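This report concerns only the one structure given below.
All protein chains but one are shown at their positions in the complex.
Chains: A, B and C, in written order; residue numbering restarts at 1 for each.
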Amino acid sequence: MTVTSDRTSDRTTDRTTDLPPAPAPAPFPTGTQRLPMAKALNLGMRRALANDPRALLMGEDIGRLGGVFRVTDGLFAEFGEDRVVDTPLAESGIVGTAIGLALRGYRPVCEIQFDGFVFPAFDQITTQLAKMHYRSQGRLTLPVVIRIPFGGGIGAVEHHSESPEALFAHTAGLRVVSPSTPADAFTMIQQAIASPDPVIFLEPKGRYWEKGDVDLDAPLPAPHGGTSDLDHARVVRPGTDVTVVAYGPTVATALKAADAAAAEGTSLEVVDLRTISPLDTATVAESVRRTGRCVVVHEAPVLYGTGAEVAARITEECFYHLQAPVLRVGGFHTPYPVAKLEHDYLPSLDRLLDAVDRTLAF
Amino acid sequence: MTVTSDRTSDRTTDRTTDLPPAPAPAPFPTGTQRLPMAKALNLGMRRALANDPRALLMGEDIGRLGGVFRVTDGLFAEFGEDRVVDTPLAESGIVGTAIGLALRGYRPVCEIQFDGFVFPAFDQITTQLAKMHYRSQGRLTLPVVIRIPFGGGIGAVEHHSESPEALFAHTAGLRVVSPSTPADAFTMIQQAIASPDPVIFLEPKGRYWEKGDVDLDAPLPAPHGGTSDLDHARVVRPGTDVTVVAYGPTVATALKAADAAAAEGTSLEVVDLRTISPLDTATVAESVRRTGRCVVVHEAPVLYGTGAEVAARITEECFYHLQAPVLRVGGFHTPYPVAKLEHDYLPSLDRLLDAVDRTLAF
Amino acid sequence: MIPTGPAADGPLTDDGLVQLLTPAGERVPHPEYDAWVADLDPDRLRAMYRDMVLTRRFDVEATALQRQGELALFAQSLGQEAAQVGSGHALRPQDHVFPSYREHGVAQARGLEMTQLLRLFRGVDHGGWDPAERNFHLFTLVIGSHTLHATGYAMGVQRDGLVGTGDPERDAAVVTYFGDGATAQGDVSEALVFASVNRAPVVLFCQNNQFAISEPTTRQATVPIAHRAPGFGIPAVRVDGNDVLATYAVTRQALERARSGGGPTFVEAFTYRMGAHTTSDDPTRYRTSEQEEHWRRRDPIERVRAYLDGVGELPEVFQAQLASEADAFGEHLRTAVRGMGRPSGPSMFEHVYATPHAVVDAERAWFEQYEQSFVDHEGHQSGGHR
Partner (left out) sequence: MIPTGPAADGPLTDDGLVQLLTPAGERVPHPEYDAWVADLDPDRLRAMYRDMVLTRRFDVEATALQRQGELALFAQSLGQEAAQVGSGHALRPQDHVFPSYREHGVAQARGLEMTQLLRLFRGVDHGGWDPAERNFHLFTLVIGSHTLHATGYAMGVQRDGLVGTGDPERDAAVVTYFGDGATAQGDVSEALVFASVNRAPVVLFCQNNQFAISEPTTRQATVPIAHRAPGFGIPAVRVDGNDVLATYAVTRQALERARSGGGPTFVEAFTYRMGAHTTSDDPTRYRTSEQEEHWRRRDPIERVRAYLDGVGELPEVFQAQLASEADAFGEHLRTAVRGMGRPSGPSMFEHVYATPHAVVDAERAWFEQYEQSFVDHEGHQSGGHR
C-alpha cells in the first residue's frame, strides 16, 4: 500500500505574504558605541553569521518579525531565510533538529521565545544535547547555542519571567552563561557560537534596553582559555566589606546597592558570575577571603537555586575566613507571581541591602 | 470537507493476545511481614486502589507485564484495565492526561519507566502540574503522583540510573519525596496518593529487592500534619560526632558507614531526609547543632544538587555550631557513566567515610 | 494506495470547507450539515449574533484599556468570532471547554462574567475565574499543553459513565481549542494519540487563523491541518470558520458523536486573525495590508448580520437594544478593570500547595516581617532605597 500525499508547498514558498523586499542592510557599525543589550546581541549574531557560513539562527518568529524582542531584527533581510530560519512552533523540534544540523557541521543558534517555553525542549537538551559528546567519546561535537530571554521585571503574564538556570547547570555537558552588560552580550554571544560545547545563553530580558558602551572593533577573545573567556567570573566593582555575587539581571541591582551602601560607609565588592556552569569558584573565593562576607543574589527561587551551590562551595573553600554564613537573596518558593506582585518577588535593592545588613550584623 | 477515519479498534479491544485469565488475587496479607521494597510499594498501591475508587495507575507496561520492575505485579489482574492502564509510549501524554483526570476528580498515579525518561514530561510537570493549583487560586487541586524508579547501582545502560530530584525540587508546587525502607515505601506511597498536592515519588530502584519489616495493619498517618507525614525527615540512627544526611538509596550506605565508623570509635547520626521538598531543615539543624559537623550524601551530581541546599541552609541556621563546613558526597559532574564505572561514580561507603574523616580533621 | 484527498493548495487552501453562509450572507444548502441547523430558530441565531457583537466589543474595549495602561497585554479574538461563538453555542451546559488564550467568544457563549478574563491581562491573576462555574477551564499559555488536559478530562467523563447513556441531560463531551501553530507541538499529536486509543469524548477544535504570531501556517504544515487527524484514527472536518452557522453545525455533530460514545473528532475552522497577535505585536512586519483588507471583507459578524437582515430577522429595535447593551457592557468592562486592585504582597504565597509547605511558610513569615519593618521604622535605612 502506498499512501500518497497531496503536499504542494515547498519550504521556500510562502504564499501568504508578498511584502516588499527589505532595504539593504546598513554597514556594520564600528568604533565604540553606546548600545542597548538587545542591539549588542543583534550585532554579535550579525558578525557571527557574516564570519561563519556554518552558523545559522533558528526559532519562532525570528525572521520577518525579528523576534518578539527584535533581537534578530534585520538579520532575515540581510542573510535570508536559510540562515535565519522561522521554525515550526515546537521547541523540542527546534533543539532536536539543531542537534542534527550540528552533527552535520553547522552551528545552530536557537532562540527560545521565552524562558517558560524551554521546557518542551528539556528532554532534547538534557538527554541528547548535553550527553552526545560524552556518549560518542568525544567523536561528535555539538556547537549549539540555546538563547533564552530570561528573568522578570517586564510586567508579563505567566511563563514569561522565569529563571531556569539551575535546571540546566545541574546537568553535565551544558555550559550556562549570562551576560549583564551590552559589551559582554556582544562578546559572549560570539564566544558561545564559537564554542564547541552546547551553551545555554541566558539573556536578561529586563535589561535588553539598558545601554552601555560596546567596542565593536575589539578582537574577539577565544571562547575558552584566558580570563576573558566564557568560563570566568569578573569583579565588576572592588570593595572590602561584603562580596555580592550576581549575574545577568541582578548585576545592575548589585551595583546600585553598592552605590547606596557606599553612601552609608559600607564597601561592597560585586562579582559578576557571568558563567553558572562552570562555576568560577576561584574568583568568588578570592574575593570572600578578603571580605569575609558574601551575599548571592539572583531572580530564580532561592530553594535549590544557583545561590545554594555558591554558598556551599564558598563555605567549603573559605570556612575560616567567613564572618557570617553566605546569605542568599532571590525569588521565593512560589510560581512566578502575577505582574502586579513581581516587584515584591524579585530581589530588590532593598532586599539585597537588608541581607548586607544581616551579614554585617551577624 | 469531512475526513472520515477507518478506526475500528476500541480501547477495550486488544486482539493481539488471548491469554488465559489471571488467577484470583491472593488475599491482602496482614501483620508484620518481611518484604522487599518493590513488594511494599505494590501492596501500598493495592491498598490505595482498593480503598479509593478514584485512584488509578497509568504508565508503560504496568498492566499485564506488571511494570519492568514488577512493582505493579498482579494489580492489572485484580483491578482490571480501567484502573491499571497501559498507556501509549509518551510521557508528556501520560502526565498531561493524568492532569486532566485529576481535574475530573481522579487520583492518577503515573509510573515513569526509568528516571531518564521523565524528561519528555518535564514541561507538563513544571509548567502545568506544579502551577495549576496556584494559577486557579486554589480552586483546582492536582492529586497526581509521579512514581519514578531512580538512581543507579543496577548495571544499566544510559538513562536508566539518574537522580533528577533537584530538577523537580527547585520548582514550587511539587512535593518531592523518596522512601529508603520497605516500611516507609508502603506508607509513603499511600500518603502520596492521598495528598492533594502533586508528588514526585522517587523509588530507589537499586533497593527494590532489599527487605525490611512492614507492619501492614498499622493505621495510615495523614499525608500532611504530624511527624509521620510526607513532610518530615527522621533521625534513623542517633549519634554524636557527625550528622550524615541521606535519602533514598544512600540511607543504607549511611547506616553501613555508621557501623564502620562506630567500630573505629566515631559516632555518626544518620538523618533520612525522606522529603526533598519541603526540606525539613528543622530536623537536620537540630542534629547538626548537637554534632557540629555534617555530611550530605546523595547519588545525584554534587554540582547544583540537593546537598547544596542542605549545606547552604544548615550553614545559615547553625553557623556558630559548625566545626567544619558541611561536606557533600555524591555523583560527579559527568553524565551517569557506563555501568562498569558506576561504582566509582556512586557515593560509596568509602567516599562517605573519607568525607567524615575530612570533616573531623577540619 | 491510500489517497489523502484532492491535491490541495497547501494548508491555506479553502478546498472542501463546510459552508452554510456565503461571505455575502446567503444561505447555501449542504447535504450533510443542513440537518444540524434545521432547528435553529431566529431567536437562537440572534443570540449568536449578539454574542459575536459583544465579543467584538470586548476586544475593542480591552485593546483600548491596554493602550491606556490599564492592561499589561491583550490578545484579541477579532475575526474569529464566528468560529468561537458558533462552536460555543453547540455546547450543552454539561460539556466542558479547555480553551487556549484567545477564546473570548467561547467564554461569552458560555455566559462567563467577562471581566474575569481580563484579570490575567491586567496582571492581577494567573487565572481569574472558577472553571467549575461554567465548565470553562482556565486559559493555558504554554501552546498545546491543554489539549492533553482536555483529553484526560474526557477520559474521566467517560469513566464516570457519562458517555453514551442516551440521556441528553447527562451525556457530556469536552472541547479543546488551539491554533494552527499549536499543531506543530508534540503535545497536540500526543493528544490525538491518547484521544484515539481511548476513544475519548473530546472535540479537538483548531482555529486556523493562518498565523502563529508572524509565521504563516505554511511554516507549520504543507497540507491542510485537518488532514492530520485521520492518520491518528480520528475523523476530521474543515469548516469555514467565518461562518457561524457552519461552525455551529460541524461542532454540534462532533460533540454529539463524542457524547454518544463515537469518540473524538478534529475540527479545523479556517479563519483569519484580523488583529495583531497581541497588543505587543506589529503585523505590518509580516503581512500585507491587501491581505488584511481581503479578510476584512469577509468579516464573520458582517456575514451573519447580512443573513439575518436578508431574511428579515434583524428588527431595528433588536439592533438598537444590542447597541445600548454593548455600550453598557463596555462601561462595565472599563469600570471593572479599573477597579481591579493590586493583590496584597503576601497573597503571592497562597495556593502554592494545597497543604502547608515548610519552605513557603518560612518565606512568607520572613516576607511579612520584612514588609512590616518598613511600616515600623519609617526612617529605616534600607527603606530609603525603595
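Here is the rule we use: a contact is a pair of C-beta atoms (placed from the backbone, for glycine too) under 8 Å apart; a residue touches a chain by one contact, two chains touch by 3 or more.
For clarity, every value in this text was computed on a predicted model and none was experimentally measured.
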item: Neighbouring shown chains of the undisplayed chain, as defined at the top; value: A, B, C
item: Touch criterion as defined above, residue of A:E60, A:E162, A:E203 or A:D280 at the omitted chain; value: A:D280
item: Residue among B:D82, B:D215 or B:D344 that touches the chain left out of view; value: B:D344
item: Identified contact with the non-displayed chain, of B:H159, B:K211, B:R290 or B:H321; value: B:H159
item: Where the missing chain touches chain C, by residue; value: 1-5, 16, 183-187, 189-190, 193, 196-197, 218-223, 227-233, 236
item: Positions on chain A where the hidden chain makes contact; value: 1-7, 9-11, 82, 87-88, 90, 92-93, 95-106, 120, 123-124, 127-128, 131-141, 172-173, 175, 195-197, 223-225, 231, 277-282
item: Where the missing chain touches chain B, by residue; value: 1-9, 13-19, 60-61, 63-66, 68, 86-90, 92-93, 116-117, 119-120, 155-159, 257, 260, 264, 302-303, 332-335, 337-341, 344-345, 348-351, 353-354, 357
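In this text, only the chains that are shown with their structure count from here on.
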item: Centroid comparison with chain B (C-alpha atoms), farthest chain; value: C
item: Distance between the centres, which are taken as Cα means, of chain B and chain A, whole angstrom; value: 32
item: Numbers and ranges of chain C residues touching at least 2 other chains; value: 5, 125-126, 142, 186-187, 227, 352, 357, 359-360
item: Contacts with 2+ other chains: residues of chain A; value: 116, 119-120, 158-159, 303, 332-335
